[in-house]
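Only a single protein chain was left out; the remaining protein chains are all shown in position.
Labels run A and B following the written order; every chain starts at residue 1.
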Amino acid sequence: MEVPILESDAETLKEISDVTGAGLELREMQKIKEYFQERKRNPTDVELQALGQSWSEHCSYKTSMPILKEYLLTIEAPQNMVVVEEDAGVVDFDEDHAYVIAFESHNHPSAIEPYGGAATGIGGILRDVVCMGAQPVALIDPLYFGRLDFADELPKGVKHPKFLFSGVVAGIRDYGNRVGIPTIAGGVFFHDGYLSNCIVNVGCIGIVKKEEIIHSRVGHPGDYFILVGGRTGRDGIHGVTFASAELHENSEHESRSAVQVGDPILKEPLIHACLEANQKTLLTGMKDLGGGGLSCAVGEMAYAAGYGAEVSLDSVPLKEQGMESWEIWVSESQERMMLSVHPDNVDEVTKIFKKWDVPCTVIGKVIPEKVLKITHNGKTILEMELDFLTKSPRYKRAYTVKEVTPVVPDLNLPDNYNNVLLDVLSSPNICSRDWVIRQYDHEVRGSTVIKPLNGKIGYYTHGDAAVVKPLRNSFKGLAITADVNPRWVTIDPYWGAASAVDEVCRNLASVGAVPHSLADCLNFGNPEKPERLGDFVQVAKGLYVVAHTMGISFVSGNVSFYNESHSGAIPPTPTILGVGIVDIRKAVTADLKGEGNKLYQIGEAEREMGGSEYYEIQNVFGNQIPRTDPHTLKLRVSTLLQAISKGFIASCHDISHGGLAVCLCEMALGGDVGVSISVDSPPDVELFSESNSRWVVEVKKGKEKEFEKLFGTEAHKLGEVSGHRIIVDGLIDLSLKEVRNAWEPPLWRMMG
Amino acid sequence: MKAEVKVELKEGVFDPEGENIKKALNLLGFSGVKDVKLAKLYTIEVDGNDNVEDMCSKLLTNPVIHKYTIRKG
Partner (left out) sequence: MGTSLMEDDGMSINVCILRIEGTNCEQETYDAFKELGAQPEMVHLTELTPETLFDYQCLMVPGGFSSGDYVRAGAIFAARIKSRLFSALKEYVENGYPVGGICNGFQVLVELGFLPRLSGYPEACLATNDSARFECRPTLLKLENHCAFTQKMEIGKIYEIPSAHAEGKFVSPLIEKLMESKQVIFRYCNPQGEYAGYPWNPNGSEYNIAGITNEEGNVFGMMPHPERAFFQYQNQDWTRTKNNGAHGRLFFESVLEYARRL
């Protein structure tokens, strides 16, 4: 079908873009008009849709990439192998192996249909790892919702956070458990700002033999494009253009088709088949079909190798009858991968997929000219230069950086610290997350050696990072964690972002892991609004400053813009995923181990209480959020790792949300044993400050002197592990039972 | 021929899903909900003489916990 843009004026061009769902801006439509004017013809509907997909923010990063390239992606590290150019990052693991990281968002679909949206998020991230030739070994799910106790009238078209939360967790659970990859790290944060736009970030880590790493580009002209996996249907059409626009009250009805439907029972053999074909060196390239479907996958694969492609839609296996050409081309139906195969190997590859009972079809071949040519039912429906198709315009949009004017609340010290602590423990962003964690099979594959919940049997606490042992014959492990405090980033994007990297590094060091690589999922509002983009720039700078000093890079990531509706934007949310390397035999958990062991605090608390849980439970606003000195962090991480390696440390937990008081409670709950400590003045700061770069460590008996020598003035003694109460001299005296009764039930109570 | 097979839990078999859905509905403000029971409904289109009763005993139900009814249309 021809789209009459040659004859159209500016207004009509914009209308065409809206009506077809292509989501292109006027400038972009005009560029397209110029291109086709040179070719003396109108574009087909397929060509317009393909451009809409390829030039969407979600696929092209047209707004974000210039900023990221300038401020964030310049860090180099010797362990990096593949950074940012492909669907996943690849980092050196040992002599023969590398690990693979992919991290993404699935926000818009989850807000409309939480179960399907979250499940297919998991499906997609698994494919990103598999398409590098890697075996997935762990899944991560950082989630953000509105407050569960929201009782006012919901904005039109918005679902209640409880519904979204339970739907998203169920989707991740059912998909992850069925494909048999453990979901081991993540988090959930509740904040009014996510009421209309929940955030669902998903990550996957995989392991691969270096010689088996395969790239997302074709081999040579003559190679065949083989489409494998599920059939292509109408589910998921316009997923990326949907993700590149704000939600509005009719989004549910209009965009339901944009939600993809996942099938983990097809995915599981698909993963086996792809990895087997790759291991037998039968493939020249592999890419997963995600955003934009066939449209993005074929074009990008060919272009990355400097070639073009000729494809026929006639042989694409379909889910339903009567699909239009453009629907087939841009469908985002799940569980599909694209292989590039030398003609000699096509039979072998087909045999493997038949064995696993996974559909496998040749749909086209690689050609030397950098052109994409698609036919359907004998007609050419798309013919464009790949230079034009894949090179979306880049934007340097205007941005404004917000001024952070100091606001320090005038607060009296509490009368009763016990009550304050109990309130903090039961607050929604501190309380136990076992309601979520126990639904995920975090044990499948038998390689989760430090689990998300640590502690004595029958007792448990939150661990800082999970650890998997990906190889049978090696004790080398991958520690995995994800974090950010959106409240801090809202108040001060630069320091909030810097703190997120600090926290991730602290979590890794807590279990004895050397921070090794990072991935980022940057969730923001509408970047065409200067304040939002300004936040984005500040965040990029903040992330850089800590990562750069720590010597680790962002090897993979995702930007999700347009998380906004007419009630406002989400808090700027740069979720940071961190991976560390650890000898699993030396790994440390957070639960207290031994009566009589001495407790130390590394680092000092500062009066930086802005954005703290302590202020939050008192409904008080302050905007001096914690800052961080990356050099101090680096030194402390290194010293802590030495202490762990030398066997001084019985348990370790980083100080973060809720401050020292919550940290101690969590450690005590896991070990079912109390603490007896004292702190200096001022007590509110000592107990509840969330200053960065700090930990509590339990030192083994007899190792105190050596520990003190190692840390010098960077650590000071708090007290010791003892009894069955949390005792902070003169301030806190609570039984473990009271602490448990405040910390364990809240999510269960809210969710039933 | 179209057959509808409804599979339900026998009397006395605890229905945890039903219980939980009732709780969730109560929590959402539907305080009048007294009981929720789940059933599976299979709509099976058959050509020829395949016996639907056999399908029930061979796959669709576990006689220890299920009872079923068949409606042919």
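In this section, contacts are C-beta pairs under 8 Å (C-beta built on N, C-alpha and C of every residue); 3 or more make two chains touch, one makes a residue touch a chain.
Please read these numbers as outputs of a predicted model, since none were measured by experiment.
**Student:** Could you tell me which of A:246, A:268 or A:690 touches the chain that is not displayed?
**Tutor:** A:268
**Student:** Looking beyond the chains shown, say which of A:406, A:458 or A:702 touches the absent one.
**Tutor:** A:458
**Student:** Tell me, which residues in subunit B touch the chain that this view leaves out?
**Tutor:** 13-14, 16-17, 19-20, 57-60, 62-65
**Student:** Spell out, residue by residue, where the missing chain touches subunit A.
**Tutor:** Its contact residues with the unshown chain are 173, 177-180, 264-266, 268-269, 355, 357, 437-446, 448-451, 454-458, 469, 472, 584-585, 587-589, 591, 593, 651, 671.
Just so it is clear, only the chains that are shown with their structure count from here on.
**Student:** Please compute the C-alpha centroid of subunit A, do the same for subunit B, then give the distance between them in whole Å.
**Tutor:** Subunit A and subunit B have C-alpha centres separated by 39 Å.
**Student:** For the complex, which residues does subunit B have touching subunit A?
**Tutor:** Within the complex, subunit B touches subunit A at residues 20, 23-24, 27-28.
**Student:** What residues on subunit A touch subunit B, complex-wise?
**Tutor:** Of all residues in subunit A, those touching subunit B are 160, 162, 752.
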